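The structure appears below as structure tokens.
The complex is shown incomplete by one protein chain, all other protein chains being positioned as in the whole.
And then chain A:
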Amino acid sequence: MNYELIGITVLWVFLYGYLIVASIDFGAGFFAYYAKLTKQDHVVNKLISRYLSPVWEVTNVFFVFFFVGLVGFFPDAAYYFGQSLLVPGSIAIILIAIRGSFYAFENYGSKKSHLFMFLYGATGLFIPAALSTALTISEGGFIEETETGVHLLTGELLRSPYSWSVVFLAIVSVLYISAAFLSFYAKKAGDTAAFQFMRKLALFWSTPTIIASLTTFIAMSQHNSRHFENMLDLWWMFGISVAFFLGALWLIYSERRLGLAFIFVMFQFFFAFFGYGAGHLPYLLEPFITISDSVTNDTMGLALIIAFIAGLCLLVPSLILLMKMFLFDAEYVKGKK
């Protein structure tokens, strides 16, 4: 396998990892605020903060890893994405900054604040919307290159049905993934009230998620037929994705095997995300960057892959340790430690 394929696979895996862990985090913030508004915070907020407190920083690293890796493996991407994404990128940074720091202020500070909770909840929905812009513009048609440089065509972006369907999909899947995970976590904690609360939300958000997936598919066929054709060739990946969706839905509905249900949800997004990504190739940013012409030179490619393997040897055991301590330790989950 050549460096560009290894590189893009590594990056895509990390982006997928971010999609899952960040969704749990973003959705949890929204649910926590929603529970507070509807005066049900006593039901779920303890559960949510018990999961989030030790891991929120790790979530953030997945994202940093992705964009640093992208620049590392594909330096040209820094130029085109950097030139065109200044405004949405800066807005995303500011939202992430507000969210991360106010989470810490709320949870480790001394006083619970309504404003902090609100900021935490609201940013959880705006961040996926801002970040999904990067994926949208990678489809082409939203930036132009002139003598003065690369520019984002903001008007085109705001008028495009495709960009709005991506935003919608991003938000509803965040809520769906998060609710599915928190149902599992609540069940594990033996917290029936919290489980029923989260289960209802998971079932509720499953419908818009599947509808948004379909509309995004249709909007894609209008916007970028090449990518759409490629995705049709990979129809089986999307078929598997839908099958996992139905499986997860059935398990959550019948209140059985919630751990397996969440794994199904992960597979649902895994297949859809990788089908989408594979169809995107060979372009990283259509029509300016393909993966082969923008890849870093061989020496750096090799160095990055060695660094990556060495890093994984350090990371995987540490992550397993963390999960054992906080995710799969029944006593901790129940709040006894």
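Following the convention adopted for this analysis, a residue touches a chain if its C-beta (ideal position, glycine included) is under 8 Å from a C-beta of that chain, and two chains touch if they have at least 3 such contacts; residues count from 1.
The rule is simple: contacts and distances are computed from a predicted model.
Per UniProt, the protein behind the absent chain is "Cytochrome D ubiquinol oxidase subunit I"; the candidates were "Energy-coupling factor transporter ATP-binding protein EcfA2", "Multicomponent Na+:H+ antiporter subunit B", "3-methyl-2-oxobutanoate dehydrogenase (2-methylpropanoyl-transferring)" or "Cytochrome D ubiquinol oxidase subunit I". Screening A:5, A:37, A:232 or A:303 for touch with the missing chain picks out A:303. Residue A:67 is the one among A:33, A:67 or A:205 that touches the chain missing from this view. Check A:104, A:153, A:210 or A:278 against the missing chain and you find that the one touching it is A:104.
When the whole complex is considered, the residue among A:13, A:58, A:122 or A:234 that touches the unshown chain is A:58. For chain A, the residues touching the absent chain in the complete assembly are 53-55, 57-58, 60-61, 63-65, 67-69, 71-73, 75-76, 78-83, 85-87, 89-94, 96-105, 108-111, 148-151, 296-297, 299-300, 303-304, 307-308, 311, 314-315, 318-319, 321-322, 325-326, 337.
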